[in-house]
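A single protein chain has been omitted from the complex, and every remaining protein chain is retained in its original position.
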Amino acid sequence: MVYDVTVDGVRRRLELEGADGHWTCRLDGQYIFVDAILTRPDVLSLLIDGRSFEIKREQTATDLHLWVGSRRFAVELHDPRSLRSRRDGAGDEHGPRKLVAPMPGKVVRVLVEENSQVETGQGIVVVEAMKMQNEIKSPKKGVVQKILAVQGTNVNSGDVLAIVE
Amino acid sequence: MVYDVTVDGVRRRLELEGADGHWTCRLDGQYIFVDAILTRPDVLSLLIDGRSFEIKREQTATDLHLWVGSRRFAVELHDPRSLRSRRDGAGDEHGPRKLVAPMPGKVVRVLVEENSQVETGQGIVVVEAMKMQNEIKSPKKGVVQKILAVQGTNVNSGDVLAIVE
Amino acid sequence: MFKKVLIANRGEIAVRVIRACREMGIASVAVYSDVDRASLHVRKADEAYPIGPAPATESYLRIDKILDVARCSGAEAIHPGYGFLSENSKFARACATAGIKFIGPSPASMELMGSKTRARQEMEKAGVPFVPGTSRGLQSQEEAAEIAESIGYPVMLKAAAGGGGKGMRMVRAREDLRSALEAAQSEAQRSFGDDEVYIEKAIINPRHIEMQVLADEHGNTVWLGERECSVQRRHQKVLEEAPSAIVDADMRRRMGEVAVKVAQAARYANAGTVEFLVDQQMNFYFLEMNTRLQVEHPVTELITGLDLVHLQIRIANGEELPFAQDEVTIRGHAIECRIYAEDPDNNYFPSPGKITLLLAPSGPGIRRDSGMYEGWTVPLDYDPLLAKLIGYGTSREQAMMRLQRALYEYFVAGIKTNISLFRRILQDPDFHAARVDTGYLDRLLGQQSKTDVDHDSGQTIAAIAAGLFTMLQPISTAGRPGHQTPAVASNWKQKGRTEAMH
Partner (left out) sequence: MFKKVLIANRGEIAVRVIRACREMGIASVAVYSDVDRASLHVRKADEAYPIGPAPATESYLRIDKILDVARCSGAEAIHPGYGFLSENSKFARACATAGIKFIGPSPASMELMGSKTRARQEMEKAGVPFVPGTSRGLQSQEEAAEIAESIGYPVMLKAAAGGGGKGMRMVRAREDLRSALEAAQSEAQRSFGDDEVYIEKAIINPRHIEMQVLADEHGNTVWLGERECSVQRRHQKVLEEAPSAIVDADMRRRMGEVAVKVAQAARYANAGTVEFLVDQQMNFYFLEMNTRLQVEHPVTELITGLDLVHLQIRIANGEELPFAQDEVTIRGHAIECRIYAEDPDNNYFPSPGKITLLLAPSGPGIRRDSGMYEGWTVPLDYDPLLAKLIGYGTSREQAMMRLQRALYEYFVAGIKTNISLFRRILQDPDFHAARVDTGYLDRLLGQQSKTDVDHDSGQTIAAIAAGLFTMLQPISTAGRPGHQTPAVASNWKQKGRTEAMH
């Protein structure tokens, strides 16, 4: 199998071949021999040159992270045969930016109105979770194009709260 | 749903109706109201009249057991619409009886030959597992009809080692 | 002994008290809000009853509902845990009226300690050392200026009914006093419905050290050693240890004797904690008394070998303390990490959600008091404390190393936790040298965290593992969004529905 893997923003090419726990990996042309078993779902044990690594997989609504020991890496994986761009929600400095809820919670206050001017870092919505109120701030200077958050409703992690143009 | 449930050999009729965690059970005609959630696979939390029960399910190759707290119950469950007999391997005192491996292990010795006379409790095969040798004994007085165990081979739990007629 | 005890709490502390009940042969009764049906304390208890919707004001703070459950289930006593109703004297009184034993001090002791100014007045009479300042509310700007002048700047303004840093202001110079006092009073009014504010000398870089006391209902009171609680993030304790590295045997005895004096002056019974501020000259000043079991009680249990919850229940049952002060031995060192559902990479925002994978540490010197399990959805409605990881060692050094080992083993996926924060603290040279005060952690977090030396090889491993995971466990069968989001979503839906019904 051949994969395009992006780890913490760096894109690499990975070829995997093997059976019975023993794998030959070719990473950006370099050969690495790996003894691998899945010890339980989402926990992989790797032996590489005698070194033992425990890798944990964490898949959330928006991201895939792998933990090597206690270190976390953001990973994107593509089978090049079905390559598609993952860039969608992020946008850039110049286009409209979405304001998303960083955690599930309840919208307790909306601090601005639609079409108002906001500065970078200005609070737009207050979301309460676990006895703490958290101001969700504008990612850019601009105009609040739309407010989707409704006071008193619950939101999930990743939900779009507002769009700043 | 209607089920025939056998618990520790006692057959009972169970009707279940409900939704959203709240169930009305009719067990042999008696109504019992149950608040139930599956907390994780194979672990059920029941509240019945305020009493809290943690039920664990253990499915092995041959049996289904449910644990209520620390107590284990052998359970068979039938949807009456697809009722079929589970009686097969057990046999009775008069027919041929199978000698099965009670645990996985290695056959280290076969103590009798085919067609020899054996007493109830006489050792037929020795299986070694975890540094212990265990004699598997004849369940009845009779003649060894067939020996399937082969010295030096591994057997799995439930494998037939011999048949005593 | 009681045959049945109700636990008026949730989370790890409810589980901890339920365990104590089971260990003592006492049946336990849990209560739960709608979003806590699947919580661990409901599974672990002998009985469990619903008490209302998610908001604490409609469930865990509802005295009437909790007493109803106690009466119907036949519970003879109630353990309040910490938080919620644990320091509510009305609740303690209502229990007494209902003929149910409240496992804690008398309402009168709770009320005395609940008012900072009344407590100060009583304790000063008993000869307890205080930070120089007023022991009652300020009557006017003029009085404030006069007292500030006499004790010297910097000074602290504090709300009499306060806690958690609310209604608190440090004033460094005369010209800032007026506006600070107004701000403190209005914040106190908003937060506590009471604008009473008093004034104290400000202690610069103080330590927060507290002393555990235990008193039976026959007049016997003992102290069980101090806890160092200076490692705080925004006034919230994060890590505690016992003993404190800066307290020697003589200072411990003196603090203990003052703590016993405090408890006796308040006619205190059951477990309590006397909090002190310690300045850089090792003077200690009475701060307040917490009239309940503390979150951090396990570190005291590990160094004394005692079980405080067992003892609380025995005391409430009318028994005498089973040991005298000179039979208390303090041995070794214990450190507690409070594992919170918060995101260290995102300003410690709360992070409720479903726990998709949980690898928990155990082994030598490790105690874990947890309310978590794999598959559980952490509700968003309560305090984010998930579990406490406590390390014991022959020495402070060993306790730290064991905790680091255990934190290395600890892994929670699906929600964010502050586990990495403890890795950082336990590797910090200032923490190793026990150079901590209440500002320590905020200073540490203000610094850039060091980058990992092994980062590059980690990236290579992660890249390879990403491919192998895909081969060995295709993501569709595992913790995929499509697999976990519905559960969370339906939970929110359920929540919306139940709230709408009540």
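A few comments on the model shown:
Letters A, B and C name the chains as they come in the text, with residue numbers starting at 1 for each one.
The rule is simple: contacts are C-beta pairs under 8 Å (C-beta built on N, C-alpha and C of every residue); 3 or more make two chains touch, one makes a residue touch a chain.
Here the structure is a predicted model, which is why all the values come from computation and not from measurement.
Put simply, the missing chain touches A, B, C once the whole complex is considered. Within the complete assembly, C:Gln398 is the residue of C:Gln398, C:Ser420 or C:Ser457 that touches the hidden chain.
Within the entire complex, the positions of subunit C that touch the omitted partner chain are 15-16, 19-20, 22-25, 44, 298, 301, 305-307, 309-310, 329, 331-332, 360, 362-370, 392-394, 398, 401-402, 404-405, 408-409.
Residues touching the missing chain, restricted to subunit A, are 21, 35, 37, 39-41, 45, 47, 50-52, 54 (touch as defined at the top). Interface with the hidden chain, as seen from subunit B, comprises residues 1, 3, 5, 7-8, 10, 12, 14, 16, 23, 25, 27, 32, 34, 36-38, 41-44, 46, 48, 53, 55-61, 64, 66-71, 73, 75, 77, 102-106, 129-132, 134, 153-154, 156-157.
By our rule, only the chains that are shown with their structure count from here on.
Distance between subunit A and subunit C, defined via averaged C-alpha coordinates, is recorded as 32 Å. Subunit B and subunit C have Cα centroids lying 48 Å from one another.
Counting partner chains per residue, subunit A shows two or more touched chains at no residue at all. Annotation for subunit C: no residues touch two or more other chains.
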